[in-house]
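Note that this complex is displayed minus one protein chain, with the remaining chains in position.
Entry: subunit A
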Amino acid sequence: MAPVEKDPVTGRYTTGHEWDGIRELNTPLPRWWILVFWVCVIWSIGYWILMPTWPLLNGYTPGILGYSSRADLETELAAQKASRAVWLNRIESLPAASVEADPELLTYARAGGRIAFEENCAPCHGIGGVGAFGYPTLADDEWLWGGTIDEIEQTIKFGVRNSNPNSHQSEMPKFGADGILTPEQIEQVADYVLTVADRSPVATLPGAAIFAENCAVCHGESGEGNKEIGAPALNNQIWLYASKLGNQTPEVRNAEIRATVISQVTRPRHGAMPAWSERLGPGTIRMLAVYVHTLGGGR
C-alpha cells in the first residue's frame, strides 16, 4: 500500500493501490450515477411495500396494492371469453348445417375451427388436414366414418375405438394371424384388391372369390366401403397405411399397396381417436366440424 498522494499530472488523488510502480487514480463514480443508485434503493423499498416481493415459506408477501399478474390474466381471459360467448352461443344453438349456411357464422367458425384444429388435431392429421401414414387425410373426399357435417361432428365428439361408450367401435378380423386365410390366399386377395383399386376388377383372378366370401361383407361387393362400420373404400387410390402423396412410379406404388393390403389382412392395424367432447366444449367441436367439412372433401 503506497501512501495516498496527489497526482501531479491530473491533479487527482491516488487510491494508494500500486502495481509495479503503476498507481491507481481515485476516480469516484459520477454524482448522477450515485443519485440514480440511491433513488433506485428508495424505489425498491417502496416497491416492497406496495407490490408482491418476498418469498415466504407458504407463499409470498402480497404488498398492499395486492397486484397479481395471474389475476390480471384471469380477468383478461374472462373478458375474452365473454366477447367470444356471443358467437359461441349462436353457434351452439344452431345445427352445424345452419352455421355453415350463415356467411358470418361460417367465417367465425372456420377461423375458430382452424385454431382449435391446429391445437388439437394437427399433431395427427397435419396442418390443413393433410394427413399422415395411418392418419386419414381430412381434405380429400374419402371418409371412414362418413363425410356429412353431422357425421364429422359425431366422430369428433365421441372419437374412434376409445373408452367412450358412444365412440365408433369395430375391428377387422385378423384373417392371417387367426388362420382364417392362408398366406397364399392373402397374396391372391391382395392381387385382386389392386385391380379393385384401379376400378377394373378382374373377376377371373383367384382372389376374386376369396374377396367375395371374406371381404365384401364389410368393404362392399365392388370395394365401395361401409362408413357405418368404418370399413374403408378399396376402389380408389386413397390408402390409409401408405404414403400420402402417391408420387412413386406405378410399380413402386403397387408394390407398396400390395404390401399394405397383405399386412392389413394378416394382422390389421386399427387407428384410434380421442372423444373430444371429453375435452372441448360443444361450440368448439361444432366449429371444428365446420372447419373440417369445409376443407374441401365434405359431403
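Definition applied: a contact is a pair of C-beta atoms (placed from the backbone, for glycine too) under 8 Å apart; a residue touches a chain by one contact, two chains touch by 3 or more; residues count from 1.
Here is the rule we use: contacts and distances are computed from a predicted model.
A single chain of the complex does not appear, and UniProt lists its protein name as "Polyferredoxin", one of "Polyferredoxin", "Ferredoxin", "Spermidine/putrescine transport system permease protein" or "ABC transporter ATP-binding protein". Note on the undisplayed chain: of the listed residues A:A233, A:I257 or A:I285, the one touching it is A:A233.
Although one chain is not drawn, the whole complex shows that of A:D7, A:E24, A:E119 or A:D141 it is A:D141 that touches it. Residue-wise, the contact with the chain that is not shown comes from A:P250, picked out of A:P30, A:G46, A:G59 or A:P250.
Residue positions on subunit A in contact with the hidden chain: 103, 106-107, 110, 126-130, 137, 139-142, 233, 236-238, 245-250, 253, 294, 296-297, in rising order.
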